[in-house]
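Working notes, beginning with the structure itself.
We show some of the complex, not the whole, and keep each chain where it was.
For clarity, chains are labelled A and B in written order, and residue numbers in each chain start from 1.
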């Protein structure tokens, strides 16, 4: 469970361009994020991590490098970085669960 | 469940600016999307809808208008529109579920 004192949450979308099959490159990044942030939420367009700012930004730093390890040499990473007195993912989504 | 023939998926983030409490405006948009797309996925940074292109784009069209109904008169809506031979949300996320 996310503790309320986290000061950062980042939503990360990785888009390997110019490759016929981009899924392996995306999957490698998601597995990396899930391994480092066991509470990461994998959503249809992005993966959301939570934690301290330095730790989250360091993980974001790795994403393009990991995505580029194999086939694509033209990577776009779209990130939404929330910083400060922010709500946790749990606080943001729980009331909408059915 | 999402049928594979959907040709569109849109991830929508609504950000009411210049207001001390932006949650009511965001919630109103999410409830609208959930009502219109019962399979909508509410994720920490965005809500994801799936369907036919015309229907999804019409829903996106409503979001800023609904967000602006009350307090904020300065709305930013960030949208990721996927169109064509695309994967369903289920296909994109199921393999990462734990």
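Just so it is clear, a contact is a pair of C-beta atoms (placed from the backbone, for glycine too) under 8 Å apart; a residue touches a chain by one contact, two chains touch by 3 or more.
Since we're looking at a predicted model, the values are computed, not measured.
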Item to check | Complete-assembly copy number [criterion: all chains share one sequence; 2 shown] | outcome: 4
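Just so it is clear, only the chains that are shown with their structure count from here on.
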Checklist outcome for this item: The subunit A residues in contact with subunit B across the complex are 9, 11, 13, 27, 30, 34, 41-46, 48, 78, 80, 82, 89, 92-93, 95-98
